[in-house]
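Please see the structure below; I have some questions.
Missing here is one protein chain; the remaining ones are kept as they sit in the complex.
Every chain is named by a letter (A and B) in the order it is written, and numbering of its residues begins at 1.
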Amino acid sequence: MNKNGAKGARNAAANAALLVFCLMYLSPIYIIVVNSFKSRAEMYTNVLALPQTLTWEYYAGAVQRMDFINVFKNSLIVTLCSVAVIVVLCSMTAWMLVRTRTRLSRFLYSFLIVTMLIPFQTVMMPLMQEMNSLTKALGIPMKNSLGGLVFMYAGFGAGMGVFLFHGFVKSSVPVSLEEAAIIDGCNIWQVFWRIVFPILKPTTVTVIILDVIWIWNDYLLPSLTLTSNANKTIPVMTSLFFGTYTIEWNMAMAALTMTIIPVIIFYFSAQKHIIKGIMAGAVKG
Amino acid sequence: MKRMKTLTCIVLALSLLLGLGLAGAQAESAGKIVVFQQKTEIYDQLVELAKTYQEETGVEVEVWPIAGDDYYQNLKTYMASESGPTVFTLNSASEIAEMSGYLADLSDLDVMGKVQENLIAMVDGKKTGVPMTAEGFGIIYNKDLVDPEAISTMDGLIAYIQEQKAAGLTGLGLSQEGYFLIGQILNFPFAVQDDPVAFCQQVFSGEVKLADVPEFQEFAKLFVAIRENQVNPLEVTYDGNCGDFATGKTAAIHQGNWCYTMFSTYDIDFEMGMVGLPVGGSTAIAVGIPSYWFVNADASEEEQQLGKDFLDWLYTSETGVDYLMNKFGFLPVVDGMTSEKLDPISASVADAIASGNIIDWTFNTEWPASVIMNDLVPVAEEFFTTEMTEADFLTALNDAFVTAAAE
Partner (left out) sequence: MSMKKRWFALFTVPLFFVFIVVVIIPFLSGVYYSFVSWDGLPKNPMKFVGFANYAKAFADTRFLNSLERTTVFTLITMVTVNVLALGFALVVTSKLRLRNVGRVMIFMPYLIGGLLLGYIWQFILGDCMATLGEMTGRTDLFFYWLSNKQFAFIGLIVVATWQMAGYMMVIYIAGLQSISDDVMEAANVDGASYWQALFRIRLPLLMPSITICLFLTLSNCFKIYDVNLALTGGGPANATEMVSMNIFNEIFAKSNYGYGQAKAIVFFIIVGVITMFQVRLTSRREVEV
């Protein structure tokens, strides 16, 4: 009894310590949020204190200066479309590569994987020039358009997507099911979308999560492709907001808070999947 | 299973449609130009002007956000990828030379006939750049706290900085941005030389060592005094520097007349004035053309024409001139343009121009391309974060110029 009591107390202390630690760990986020409500004078008297009054003034300012609604919409469109395209194209390719046991398919697979090593810095400038020439030659705007950006993300996301789907198809999709479907009169297209794709769901979730986190936060690629204000995504606009001479920290922090909120909502609504997805993706990373 | 398939089809179709639709929606609308320029101070006003212009002429003007010190780098990236703005600004002779292939001939603009020849940017004998405004920089001081006579010599200025420290104030505020940290203030010892152009060449070629020149020795002494007696300029932003001056925490700052708009959010209850940095016995204010407007020669013929029309409108129409004088706070550079209500700092600059007690902007006209951001800023940052001596500081600056000139 006594021993249990001591153990209980120690447990409570450990829990408390964990909680305190976590709160400290997230204190930077706390600092950003509280200071987004303070005037400059108030901010510099005590950065850690809670705001004396709740004013939305700086949020309104940031929304207006950053054109937040439009920028948010752009980020959302780019992220959703890119992820959809990546999932569709990669799952199809990966399945076909696994099921076709030829030298060509083995070569294509290794080709994709090896070229994943290319760092973005190596291709950034030539890519921009190629996109310009494509725009000129075909009349399809590849630069400064969200569609063009989606196209590029599909290319950069290909290696990892195929890798994850490939591994899953190989280990967990039974050929017997597909054969049965063929006997029932399905063609290859139907087999894939009716039988295989639903089985791939765990990997699809993993790919979606990893790519959403990547694309939503990506800065360099959109900063190089998107020139006009109307097309900019959240990270690009944030950097412009900070790049100008005048950092008005309270407004900047309101902007940061607003950009973090959607990510937090996404996290809490799909928390279990995210952790699982990361674990599954971890093997590759 | 069926639902899954339908869902997939919808997602696929949607993403394809969106992709195509977005691509299509980007098509050029008739009558639109893009303006990209470096002046933070006039950004909001320029956006407002763009709306007015569209109302008056129907031509849409998109103003790209400013990128501060990264402006030129961004501009080059846009140009390199052949997606540059229609109208843009360049600051220095070296930038103009590098970009010369992209500068349309503006000789036929009305405004060009109303500007003094020597204020126009020329490339191969063609008039290509419209001067934006004239500006002056120097020490902007609070008349309640500073006696301009006392800081008219370098020794006096240094003694003053020490006094201000004792009083708990910042003597001469600098800030972390490249031009404000080192670029502009370093112009003084160059520009007060008898023949600044020849002197610059001698420095860049290694013939003259900065450490041997008395004006530079004075300058280095000043920088040591700043390092020892003030908050580290690397920790101060432009915004903060102006704010501290406006609220009386800083008695004087090294800035130009453009910064007056930064004071608008404060209630200023003191008078201010401007004097030049006292080196080599001169207290002249540095006055120059900060930037020129250009039209992108890479744009389509129609777009170029729209850009030219915009510049003409800006400098010759009633509305345009009203914006330049009253909303941007520019000093007049075009004949017949007058400004009735100059802010006190611009008035000091205008007085200096009238009296002829001014020196040139060698950093725009003579210095090698990008030397400030790429070479001088690291030296200044090194100086403010270490115990670097005056002699080492001058040697490092000297090397920075020689390296940049050789590239």
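Assume a residue touches a chain if its C-beta (ideal position, glycine included) is under 8 Å from a C-beta of that chain, and two chains touch if they have at least 3 such contacts.
Nothing here was measured: the structure is a model prediction, and the numbers come from that model.
S.K.: Pick from A:C186, A:I199 or A:I278: which residue touches the chain that isn't shown?
M.R.: Here the residue in touch with the unshown chain is A:I278.
S.K.: Based on the whole complex, identify which of A:F37, A:F72, A:F151 or A:F197 touches the chain you can't see.
M.R.: Answering carefully, the residue with contact to the hidden chain is A:F151.
S.K.: Could you list which residues of chain A touch the chain missing from the display?
M.R.: Residues 11, 14-15, 18-19, 21-23, 25-26, 28-29, 31-32, 35, 44, 46-47, 89-90, 92-93, 95-97, 100, 105, 108, 112-113, 115-119, 121-127, 129-130, 134, 151-152, 154-156, 158-159, 162, 188-189, 192, 213, 216-220, 235, 238-239, 242, 249, 252-253, 256, 259-260, 263-264, 266-268, 271, 274-275, 278-279, 282-285 of chain A touch the chain absent from view.
S.K.: Contact with the hidden chain only, please: which chain B residues?
M.R.: Listed in rising order, the touching residues are 73, 76-77, 79-80, 82, 98-99, 101-102, 232, 234-235, 298, 370, 373-374, 377-379, 381-382, 384-385, 407.
Criterion: only the chains that are shown with their structure count from here on.
S.K.: Any idea which chain A residues touch chain B in the complex?
M.R.: Interface residues on chain A, with respect to chain B: 40, 77, 80-81, 84-85, 88, 125, 128-129, 131-132, 136, 140-141, 143-148, 150-151, 193-194, 197-198, 224, 227-231, 240, 243-248.
S.K.: Contact residues on chain B for chain A in the complex?
M.R.: Going through chain B, the ones touching chain A are 1, 4-5, 8-9, 11-12, 14-15, 18-23, 26-27, 34, 40, 43, 62, 64-68, 70, 77-78, 80-83, 177, 237-239, 243, 262.
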